[in-house]
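Following this message is one structure expressed as structure tokens.
Excluded from the complex is one protein chain; the other protein chains are retained at their positions.
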Amino acid sequence: MQRTKGYPEALDKKLADTRLFEDERHPDFTKTVEEISMTIPHMCYQCGTCTASCPSAPRSSYRIRKFVRRALLGLEDESLTDPDLWLCTTCYSCTDRCPRDIAPTDVIMAMRNLAARRDIIPVNFLKTVQAIYTTGHGVPNNDVNRAARKKLGLNPEPPTTHGFPQYVKGIQYILDYFGLKDRADRIVKEREG
Amino acid sequence: MHEYAFFLGCIAPNRYPGAESASYKTSEKLGIKLLDLEGGSCCPAPGAFGSIDLNIWYAMAARNLVLAEQMKKDIALICNGCYKSIWEVNHKLKKHKELREGVNEVLKGVDMEFKGTIDVWHLAELFYDPKICGLQKIRDSVTVPLEGTRIAVHYGCHLMKPKKERHFGSTEHPYWIEEMVAALGAEPVEYRNKMLCCGAGGGVRGYDLVHSIDITNEKMINLKEVKADALTEVCPFCQLQFDRGQIEIEEKFGVKYGLPVLHYCELLGLAQGMSPQELALDLHAVSCEPFLEKVL
Partner (left out) sequence: MAEKKTKKETAPKKKETAKAAAPAKAAAPAVKAPEKEKKESRVGVFICHCGTNIAGSVDITDVQEYAKTLPNVAFADNYQYMCSTPGQSKIIDAIKEHNLTGIVVAACSPRLHEPTFRTATKEGGLNPFRFEMANIREQGSWVHMHDREGATEKAKDAIRIAVAKASLLQDLIPKSVPVEHAAMVVGAGIAGMQAALDLANAGIKTYLIEKNPTIGGRMSQLDKTFPTLDCSQCILTPKMVDVGRNPNIELMTCAEVENVEGYIGNFDVTIRKKARGVLSMAEAEEKGIVGGGCNGCGDCEVVCPVIKPNPFEMGMKPRKAIYIYHPQVVPLIYHIDWDSCIKCNLCVEACADKKAIDLEMQDELVKVKVGTAILATGYDIFPVEKKDEWGYKKYENVVTSLEFERLICASGPTGGHLVRPSDGATPKKVAFLLCAGSRDSTGIGHPYCSRFCCMYSLKHAHQIIEKIPGAQPYLFYMDIRSFGKMYEEFYYRIQDEGAKFMRGRVSNVLEDPVTKNLIINAEDTLLNRPISLEVDMVVLAAAVEPAAETDKTRKLFGVSRSMDGWLLEAHPKLNPCGTTTAGVFLAGVCQGPKDIPDTVASAEGAASAASIPIHMGEVELEPYFAQCIEEKCAGCGMCVNLCPYGALALVEKDGRKVMEVTEAKCKGCGTCGGFCPGGAIWMQHFATPQIIAQIDAFLLGGAK
């Protein structure tokens, strides 16, 4: 199918998404998203209740209705490469109000999972992984806090993996089981050097 | 005395230790004993881990659940994010055999098995539940009534939503935490769009801070409208977003609100006579002084 019109590259690029082409659709994508999310984006009737409920929508170009539509149509690339995918605060207001009983939030989570499989994932998510791999905590303890804990009569280290570091090994096993730490290290290094 | 394994999570013990300390002390006065859950970790963060791979999220949360199963105690916790991970994964693994088997395949490597023998509770719902504690007991425990203060409530999202999977009733106009605030002698105040998200979740705080605190700012505008003396919540991550967020809003948008943000356990601690020092309120980014002056 003719996608470019032979204009200069910049104009062709600008016109690239002016039509929906059948070969952009991956029916498997719809299925995979539904399997992971355990919900039914193919039942969306585009009422916009989700976008209207969304705290992110009024301050960005993020439109959750559009993502559900993409799930329905199987527009895999468009879904996974859109940076707006990461603006969902997972507040579940859309899920509570959807009249078709779809959980749009879970559709987003499934798409993020699929994006992550392609290494499309913001670094801050991976840094959380790295922190947990080392300490067991996504937000670890620090000296100011240790001092404060002491003053409160608490143990400077809470009775978590901080107080019992022997448990960190189990966490590392689980993350390594999925190869997540290595992936996180690699991607962070690629992005930040 | 009802005993629970106390799942701490990250932010309460590592940023707001006063909330942790208050939880032990206040709940003990209400007939609830919180036991150390040795070796608990990050829940793990539902936004971060759920986004990367739900299976890893299930497995990591299941590890924490198994620790409590081994103690033979239900879990109590004080953070909505933890509630989403720990409660929801417990619920899902109990319900879906395939998920459970997948998770146990992973846990085998650390000599663990998820059996589904315990339940998970938010400490706030235990406080509210008349079978465990109830409003009257809270009222009876108050020695320093928070009279003359107007307190707004932020429920947070992951405790009560999605409504269908939870058991907290209305997510549009809930009022049960307000009732708990009133039980402390304070006046609960309602404000516009009360159920709006704090803006922190889903990894957005880390991904796009300005976007994230812009949501927080909308909440702050609505809170300013009703002139609340303090905001209370039941989630240290929301607390962090509102507390530190106000400093960030000041930096980025040049607006200052100065609204003290207290976890309900901290508020309860005050009402039960704990001192601001015992609650480490000085660690809060926004000074609690104006509020404390009204109370003490």
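For reference, chains read A and B in written order, and residue numbers begin at 1 within each chain.
To be clear about the criterion, contacts are C-beta pairs under 8 Å (C-beta built on N, C-alpha and C of every residue); 3 or more make two chains touch, one makes a residue touch a chain.
What you see is a predicted model; the values in this text were computed from it and never measured.
> Among the chains you can see, which ones touch the chain that has been omitted?
Looking at the entire complex, the absent chain's contacts are A, B.
> For a quick check of understanding: of A:R100, A:R117 or A:K181, which residue touches the chain that isn't displayed?
Checking the options A:R100, A:R117 or A:K181, the one contacting the hidden chain is A:R100.
> Applying the definition given at the start, please give the residues of subunit B touching the unseen chain.
Contacting residues on subunit B, toward the hidden partner: 164, 170, 172-173, 190, 192-193, 226.
> Give me the subunit A residues in contact with the hidden chain, please.
Missing-chain contacts on subunit A: residues 43, 45-54, 57-58, 63, 65-66, 93-94, 96-101.
Criterion: only the chains that are shown with their structure count from here on.
> Taking each chain's centre as the mean position of its Cα atoms, how many Å separate subunit A from subunit B?
23
> In their complex, what parts of subunit A are in touch with subunit B?
For this pair, the touching residues of subunit A are 36, 55-56, 59-60, 86-93, 95-96, 103, 105, 109-110, 112-113, 116, 121-122, 124-129, 132, 136-142, 144-145, 148-149, 151-154, 158-164, 166-171, 173-175, 177-178, 180.
> Which stretch or stretches of subunit B touch subunit A in the complex?
8, 10-11, 13-15, 17-18, 20-21, 36-42, 44-56, 59-60, 63, 106-107, 109-110, 112, 157-158, 161-164, 171-172, 195-197, 199-204, 206-208, 211-212, 214-215, 218, 277-278, 280, 283
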